[in-house]
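With one protein chain removed, the remaining protein chains of the complex are shown where they sit.
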Amino acid sequence: MEGLVYIALFAPFASSLFAALFGMTERKIFVGIVASTLLATSFIASAMLAFYVYGTGNAIHVTMMDWISAGDLHIPFGFIVDQVSVTMMVVVTLVSTIVHIYSIGYMDHDKSFNRFFSYLSAFVFSMMILVMSDNFAGLFIGWEGVGVCSWLLIGFWYHKPDVSREENPSISPSWAANEAFIMNRIADLGMLIGLFILYWNIGSLQYDKVFAAVPFLDGTVLNAAALALFIGAMGKSAQFPLHTWLTDAMEGPTPVSALIHAATMVTAGVFLVIRANPLFSLTPEVSYFIAALGTFVAFFAASMALVNRDLKRIIAFSTLSQLGYMFAAAGLGAYWIALFHLAAHAFFKALLFLGAGNVMHAMHDELDIFKMGGLKKVMKWTYLYMGIASLALAGIPFFAGFFSKDAIIETAWNEGTIVLWAILVITAGMTAFYSFRQVFLTFEGDERYKKYGIHPHEMYGYVLVAMSPLAILAMVAGFGMKSFEHFVTKLLPDYHMSEHTHHIAWFLGLVVLAFAVSGILLAYKKYYHGLKRDEQLENSWYYRLLANQYYIPVLYDEFIAKPYAMISNAMWTKVDMKIVDATVDGIAKFLYKTGDTSRKMQTGNLSNYLNWMAVGAVLLLVVAAISAAAIG
Amino acid sequence: MYEAIAFYLFSALTIGLFLITVMSKNVLYAMTSLAAGMVLISGFFFILGADFLGVVQLIVYVGAVMALYSFAMMFFDATRDIKEKNTPAALIFLLGGLSALVLVLIFAGPIHSDAIQALYPMHEGVGNAQDVGIVLFTKYLVPFEVAAVMLLVAMIAGIILAGKKMDQSLTKDTSVDDADEILKQKDAK
Amino acid sequence: MIGLTDYLIVSAILFSIGLMGVLRRRNLLMLFFATEVMLNAVNVAFAAISHYYNDLTGQMFAFFIIAIAASEVAVGLGILIVLYKKHGSLDLDDLASMRG
Amino acid sequence: MFEPIKVSLESLNLVTLAPMLIAIAGGLVILILDLINSKLHKSLYVMLTILILIVDFGATIGLNVNERGFFDVMLIDGISIISQLLIIVASILFTPLALTSKRFHEYSYPEFFALFLFMVAGFQFMVASDNLILIFVGLETASLSLYTLIALHNRSNSYEAAVKYFTMGALAAGFFAMGSAVVYGLTGSIELYQVAQVLSVRMGETGIMAAILGSSVLLMVTLAFKLSLFPFHTWAPDVYEGASAPLAGYMAIVPKIAAFVVAIRIFGMYIDLGIEWVRIMILILAIVTMTLANVMALVQEDVKRMLAYSSISHAGFIMAAIALDTTEGTTSIFLYYALFMFTNLGAFAMLWISRHKVRRFDKRYDHPYSKFSGLVQIMPMGAVIMALFMLSLAGVPPFSVFWGKIYVMQAAVNAGYVWLAIVMGLNSAIAAYYYLKLIVYMFLKDPVKDMDTVYYNLSKPLMVVIGLAATATIAAIFYVQPLVSYLYYMISASGY
Partner (left out) sequence: MDNILSVLIFFPAIAGLLGFVVDKKSARAYGITVAAIEFLLSLWLWFSFDTGNAGMQFVEMIPLIPDFGVNYYLGVDGISLFIILMTTLMTLIGMVSMSIEKDVKNMIITLLFLEMTMVGVFVALDAIVFYLFWELSLVPMLYIIGAWGGPLRVYAAVKFFLYTFMGSLVMLVGMLFVAYVYHSLTGVWSFAITDWYALVLPVNYQLWLFAAFFLGFAIKVPMFPFHTWLPYAHGQAPTIGSVILAAVLLKMGTYGFVRFSLPMFPDASVMMITPIAVLAIIMIIYTAMVAYAQKDMKQVIAYSSVSHMGIIMIGIFAMNAEGIGGSVFQMLSHGIVSGALFMLVGIIYDRRHTKLMSEFGGLASVMPKYAVIFGIMLMASVGLPLTIGFVGEFLVLLGFYEISPVMTVLAGTSIIIGAVYMLSVYKKSFFGPVTKEENKTLKDLTPRETWSLIPLVAIVVWLGVYPKPVLDPINKSVNAMLVFMEEKAITAEAKDIIKVPQSATTAGEVK
């Protein structure tokens, strides 16, 4: 079994290295094939591990070697395959494999084809470390590793120039990449602090030791640690106020968005909260804060998705919103539900993104849904996939999203947090609306793209085949909920609805469904028959507020980035040059001036010299007399 | 009483003469008053019983030194009045006055002590020259000989500095900016 | 009665006169005169102290000072002569080619 | 009438006089040789001088410590021996600089070498006595010779230098005489050991302080002039510039050693008597000197003038050690000069070889910095060696001056003057600038003029001297130990 662990872990690494070998050469199709095969290997190994864990209920714990040891700190490269991590592994490798295969088709015209695979596999490797590590430091390796890969991949088309925010809200891929990295770094500092708190209070960063010791710690310490870790999670999972990078990250190639910014990396924050559940369950205040923030983000992101015109951004907002749901669940203590939603979401959201990728591919990278329409004629399969994924996202019964999202909303009710419940329900309606707004605008109605002289075409067949597992999972995954619960609750605390909630569960489900269906109907009414633009609405302040993401990116730009640049510049030109350095030079100049002044006594005239001698004698006398008087 | 009169007379005269030496614009006057002042200084020595010193003062100073100065004066053709941009008088008098004041303060203090034993006492009834001679040729023989060397040095120095050879300088003092000229002249030759 | 102090004060005054001369004069020859005055003033002090202590050391010192003064004159005039040959002047104000 | 005075030859201890007599006799021999044959080449005289000095050295080193001779006029204690040795060694080292490839005016006089030897003898007398008369006479003998030697260079600048030095020296002599008169008035003696005895008795008397103050100030003026301490240093830059480089280098060492010995004897006595303000006066003088000389050196355009200021600053540096009045402090003075000697010799020798016989480099200066521009391209080895000397002067370890500096500073620290050590340190940092400036010119700039970049004066003997100086500068670390222990032994034996 240990061998499988290493295969699962290192196959993506091997894939990355292999692709990197050809990183600077022409497109080589076999690179994509080899990479996909290796990823598939990793998936198979993960699946086998999952069966093993499922079958035996045992976790596999391996320690590869020591990493850092200094003082009392000992960090090994240790990996643990237990119920939680194996779930993540399977999800990650599955989606990655599909995305890899998809990318062979999607990236076929890109001259950096090989490099792309190298990055993508490296990402998977980092993600595997993140989920498999048996200690917080290892988690942090993966954490940063996925950050870097995300940076590389968002900025994959680095050669694009910067443009104004009006033209492209993300400015440029490289800008978006840097934004993502820096925002994540802010959160990572929080995470590091969390690690430090745990280490200095417990003396170890190993999960088992930490979680064993957590119950004996002081409340404030726990709160601090939980909060700090959650700050880390907020960055990676793009929770408010660190959310802006996620939509900008859509500058990356679409497979990247599917894999990283929908299915896997962004859920790392949720994973962290789930993983550290013994800590979070001891800190109800922090947990409640997580739930509340999650709920807020769910609504907040959904609201922005309502009016957006960018195909990928809409999906990105929906991802954000769904992450909010997950945090809400995790914050409320329903860790396994959060994990379940995480997995289900990974499937349908990846599918959605890949579908969007197909559209982009067909539309020659056009993303404005107002310029699309009627694509169903040429892209039947894609329409089908995206439809399925949207249904799952909207929470229509028997699709994956229904089970998981419903459970979360039910949890909110169950915990008695009616406000959260209400918001989540409303958000569910909004989710349905914007998903179908997007689907309808893209695939139904008049063929607006013709104006722009675009000739769309369906994606390659093998790509569509490769996407099918996701579609199937998006449809059926929900039925595995019971066995999943059974599986993961061996590790995670089980969460049961109270008797009362259980009784009215059908009712609650109906409420949610009602909202979802009405959302779809509204979308149908407005957009199914083509785009009718409402100038008045589009110019209203709230529409513009939403369309501009509440002006938050602008605010960040104006109040953080620009002042920072300004202060930096002032620090350099004013403080460093004019004060610090000038002081040093000033001392030197002062000495030089003194020299210049005092050399004037050296007139060359003997008479002056003689006078100096006499003056000196008098001075000497004065000095002697004064010091004699002073000493007494 | 007699001594007091002599002292005050000599003091007044020397101060006056030396003031002329210092203040006069004419070298001749200055030198004459200097010589006269030195003669009077030897008067002090005689009053103080330092006969030998007085004689030496007369011979060496008034004789030799003054003769040297006179020759030098002739050489320098310094009989005319000298035009000097003297240092501002205020500074001079300030410094001179201050030093005088300080020195007077020092000397006016209880510098003299009866407790001090003379190491080389003068002997009653013995001529000053004899006393001096004995000390000079025992205790101070070495300084005496060194003084001889010093005079030798002075003599050699005087001779070679004033000698003809100094007129033909081997080490000229032209700057390199004139060097081109020199080179050209050489080429011309 | 004339005491040691009186002599010393005369010596001090003479010394100061000499010093003033040194400070004041710009003509080298005149300047040398002033140094002679100073040395003579010191001689008076030595002779007086010697007298009042009844000790010969002071006279010895005065004697050597005379010798030194004489040698200085010789060397000094030697230097003055070469200088005069070169510069044609004994004025200090003409003698400031090196400065700074 | 007197009884005839009987003096046994043994009680005179004539051997204490031997070193000086050798030098004087040597000078006379040279004069006689010249009388016999006036066509002899200078190299003969140079070698003769060196030989005489070597004999002198031998005689000195054989002296017993703590002896007095000749009616106690001669004082052969530890510092007198080591200072004489230093004087002689420095003289030996500087003499061969006469053997340039070009002829210079002063070396055409055999009298030059005779005067040189008389000067050495004068300095030796100066340090080998605590009798103010002999000190004075020795000082004047040496000084008069030195004035003449400077003037003999026979350039208008050298006359100017000689006149300046001479006139100020005459004034200083007046001060010295007056100071001695006050001392004599106070104690009835001019022998320092007697003076100390009488003063220690008289210390308690009221009103006596004014006279002590007067005497110390007057004597200090003279010594400060000799040591070129601010503001009595004004002659030094001009005289260094006007004198030939070997003499300038010589002046930076030998007269100062002699003057330091006298200063140790006089002011050490005052401080030992418990007169604290003398210490303060010396410290202030030292600090002002090293600082102001340093800042003035910063702005110099001529290397020789810069070295003049630097030697003023070094003197100030060492002057502070006198104020410490500890054995280590006194040791540090001699150690410093012993180590400084080689570096200084080297630096001035380098200037000397770059001297053109007739021309100056530009209208004003002989050795401006720009003359050394790009020296590394013209004469790499010379540039490296010169840089070595500059680094040594700046106090970069492990070159010789560093060990001197560190010893002085350690002495200051040991005596409880940590702040003084810090001031010294900061001053060394300032000083580094102007030494560095020369290095910058030599290594980091391009030559300015094609002519005058030739090194006219270089000859084999000079190369040997420079090589010796460089070796001694670099290898200081290996001989510091024996040097220190010898100096320390000698000084502690003589009770300082």
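The letters A, B, C and D name the chains in turn, as written, and every chain counts its residues from 1.
Everything that follows uses one rule, which is that contacts are C-beta pairs under 8 Å (C-beta built on N, C-alpha and C of every residue); 3 or more make two chains touch, one makes a residue touch a chain.
If you're wondering where the values come from, they're calculated on a predicted model, not measured in any experiment.
Taking every chain of the complex into account, the chain not shown here touches A, D.
Although one chain is not drawn, the whole complex shows that of D:Y109, D:F232, D:Y433 or D:Y496 it is D:Y433 that touches it. Considering the full assembly, A:W572 is the residue among A:F370, A:F398 or A:W572 that touches the omitted chain.
Only one residue in the set A:F10, A:W175, A:W245 or A:F515 touches the chain that does not appear here, and it is A:W175. Touching the omitted chain from subunit D are residues 391, 394-398, 402-403, 406-407, 409-410, 413-414, 418, 421-422, 424-426, 428-429, 432-433, 436-437, 439-440, 443-444, 477-478, 480-481, 484-485, 488.
On the side of subunit A, the interface with the absent chain consists of residues 23-24, 65-73, 137, 140-141, 143-145, 148, 151, 155, 158-162, 172-175, 178, 181-182, 185-186, 188-189, 192-193, 195-197, 199-200, 564-565, 567-569, 571-573, 575-576, 580-581, 583-584, 588, using the contact rule stated above.
Just so we're on the same page, only the chains that are shown with their structure count from here on.
Chain centres here are Cα averages; for subunit A and subunit B they lie 99 Å apart.
Per-chain Cα centroids separate subunit B from subunit C by 4 Å. Centre-to-centre spacing of subunit C and subunit D amounts to 25 Å, using the average Cα coordinate of each chain. Multi-chain contact residues of subunit B, defined as those touching 2 or more other chains: 87, 91, 95, 99, 102-103, 106-107, 111-112, 116, 118-119, 139-140, 143, 147, 150, 153-154, 157, 160-161, 166. Listed for subunit C are residues 4, 8, 11, 15, 18-19, 22-23, 25-26, 32, 45, 53, 55, 57, 60, 64, 67-68, 71-72, 75, 78-80, 82, 93, 95, 97-100, each touching two or more other chains.
Residues 599, 602-607, 610-611, 614 of subunit A touch subunit C in their complex. Subunit A meets subunit D in the complex at residues 588, 591-592, 594-596, 598-599, 601-602, 604, 606, 608-610, 612-613, 615-617, 619-621, 623-625, 627-628, 630-631. Residues 163-164, 167-168, 171-172, 175, 209, 213-214, 216-218, 220-221, 224-225, 230-232, 234-235, 237-238, 276-278, 280-281, 284-285, 292, 295-300, 430, 433 of subunit D are the ones touching subunit A in the complex.
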